[in-house]
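Note that this complex is displayed minus one protein chain, with the remaining chains in position.
Each chain carries a letter (A and B) given by its place in the written order, and its residues are counted from 1.
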Amino acid sequence: MRRWFVILVPYLWLLVFFLIPFFIVFKISLSDIATAIPPYTPTFSITDIGGFFSQLDFENYTFIFQDSLYIGAYFSALKIAFFSTILTLLIAYPIAYGMARAPREWQPTLVMLVILPFWTSFLIRVYAWIGILKKEGLLNLFLMNLGLISEPLTIMNTNTAVYIGIVYSYLPFMILPLYASLEKINPALLEAAADLGSPPWKSFWQVTFPLSIPGVLAGCFLVFIPATGEFVIPDLLGGSETLMIGKTLWNEFFNNRDWPVSSAVAVVLLLVLVVPIVLFQRNQEKQREAGR
Amino acid sequence: MTYSGNKRGTLAGSLTLATMLACGVAMADQKEVRVYNWSDYIDEEILTEFTKETGIKVVYDVFDSNEILETKLLAGGSGYDVVVPTGQFLARQIQAGVFQKLDKSKLPNISNMWPEVSNRVAVYDPGNEYAVDYMWGTTGLGYNEAKIKERLPDVPTDSFDLLFKPENAAKLKDCGIMVLDSATDVLPVILQYLGLDPNSKAQADLEKAAAVLEAIRPNIQKFHSSEYINALANGDICIAFGWSGDILQAASRAEEAKNGHTIHYSLPKEGTQMWFDMLAVPKDAPHVEEAHAFINFLMKPEVIAKASNYISYANGNLASQKFIDESILKDGAIYPDEATLKKLFVLLPYDAKTQRSVTRLWTKIVTGQ
Partner (left out) sequence: MSGATVQSATPAQPKSPLRTAAPQSGFAPWKDPSKAPIVRFENVVKRFGDFVAVKDCTLDIYEREFFALLGPSGCGKTTLLRMLAGFEKPTSGRILVAGQDITELAPYERPVNMMFQSYALFPHMTVEQNIGFGLRQDGMPKDQIATRVDEVMALLELGRFGKRKPHQLSGGQQQRVALARAIAKKPRIVLLDEPLGALDKRLRQTAQFELMGIQERTGTTFIIVTHDQEEAMTVSSRIAVMDHGEFVQIATPGDIYEAPNSRYVANFIGDVNLFEGKVVSISGGFAEIDWGPGLARFKSVAPEGCTGDQQVWLALRPEKIHIDLDKPTDTSNTIPGKVVDVGYLGSISHYHVELANGQRVKALRTNSSRTVDRPISWEDKVWLQWPAETGIVLTR
């Protein structure tokens, strides 16, 4: 009994909080816009199930694939997410490496420091970046006082600011899995590599990095997936030309009040992300097997 | 970006998505009224006075975008008794069957309303059956006095030429230009500026308006519907096309901060949009009786004057004007004179199809795609 319960709980969770909502969204994506409550038609009715299903169609999907706007937004979102992920990885790796190498007794404190920003609202932290990056912001003041630049740099409201914002916000999600995988590496492995004639930098590429790949993958997925749908950071830090799918979704839902089309956009976004999610899942499984 | 309708000087982007659970389950025996209004949009003493006078408890929640309000209303079962949508939104929501007709017999104070305003809002709510006006305002230019004078000493600030002429915009690029990220708030104003019908749905007209914006697009730092408040106040930008309330708020923030920036609101002579925030009662409101009592209370001249005095907005209540502070009543940016008032136009809501093509056009302007 108890075993069944343990198995059932996660599936029940997925069913209630993922699968059912997804099917509701999917159903709406097959509907038509209407001036009513709710603003689409048909609505589900138990008395006329046949009539309900006969009114559903894939019109909204054909629509979003006909307008280059949506495909462009998907690609631009994927591009920004991809490069932010790479950047985050490049910055997070040395930090995680340093943490894993730090004396044991410091490590809990270092992990705390990485998590610490979460104590402050995400929005406030993104706003703080406005204060840093804007024309008369801290960064420009600092660089000008140092005499490194004579004219303030325009970073705010550009894609550069979006990258900074995403990298900053998602850094902990990259550092923590990296740290977890680096910290697990038996230090004796590096001694063994050195003992067999490998200098430290070669040992890094031959031993440390390959063994941290599960962490690299986990971190990359944890950054890439939410960054693709990111809305707040490009809105606050980006320029108007930063078109991401999150913004397009927002426009569809709030400006056009077109719940069916915005649902279709969301469903397609999910499908776009399902590929990396499945890859991630398979990687996790392989890990679990290898760990046995 | 469309936190559009963020006219009420909210803390920029505070994204108060909170108070989702204004539960629909109301206790019948307890007299209360659930109000959902814009943030920073009332003198809270008014709520206390209402409760003192009627014994009805006020549950007061705030939002900062019409879209958020609309989403809740369209999803149904919001649990609110009194909500405050802006005109075009109200019109569409009436069509969708969101609201119930007001029972005028329970609103004796309706006689205090200002016909000038009531007649205009009738385009959204024919016969004023569903809503009464709470506050109204305009859309115009907010600018930094010193920075504009320095760059464009000879250009008058009472015309949209200041922003819409590419040669002027080019000179302001370095000090920063922001424009509302809202097609429905910007394109009609440009149509009016071009001498066309601001409510035109003709694609050709809309493209002409778009062309004006595209010409100055390279000089615009960002399209955003709330960031310009802080940006103006801090001197990060020198001109913004925005809502009167937001710009006045930026002006007072700059004044309080004593940071050397003087911000003004200009209501350009070409005429501009006049918007209205309307009090309405959802069809599924749990406390209809109390909702009417609350709206009636707000239509008392001294009560609504108190609100206007507190938030510096014009209201739609004629009788209240003798209670309004001289400084507000005489401020042409808040209460425009007769001549200016004539040039203000009222926006009609777009149908779904026009809305989509306008949004698409706007995306093209904003992102260059």
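Points worth noting:
In this section, a contact is a pair of C-beta atoms (placed from the backbone, for glycine too) under 8 Å apart; a residue touches a chain by one contact, two chains touch by 3 or more.
Because the structure is a prediction, the values reported are computed rather than measured.
When the full complex is examined, the chain removed from view is found to touch A. Within the complete assembly, A:V207 is the residue of A:A73, A:V114, A:L171 or A:V207 that touches the hidden chain. Annotation: of A:G50, A:G147 or A:P199, A:P199 touches the absent chain (contact as defined above).
Taking the complete complex into account, residues 186, 188-189, 191-199, 202, 206-207, 210-211, 290-292 of subunit A touch the chain not shown.
FYI, only the chains that are shown with their structure count from here on.
For this pair, subunit A with subunit B, the centres built from the Cα atoms lie 35 Å apart. Residues 33, 35-39, 67-69, 72, 123, 127, 134-136, 157, 232, 235-236, 239-243, 247-248, 250-251, 253-258 of subunit A are the ones that touch subunit B when the two sit in their complex. Only residues 1-2, 4, 13-15, 65, 67, 70-71, 73-76, 92, 95-98, 176, 181, 183, 220-224, 227, 234-236, 352, 355-356, 359-360, 363-364, 366-369 of subunit B touch subunit A when the two sit together in their complex.
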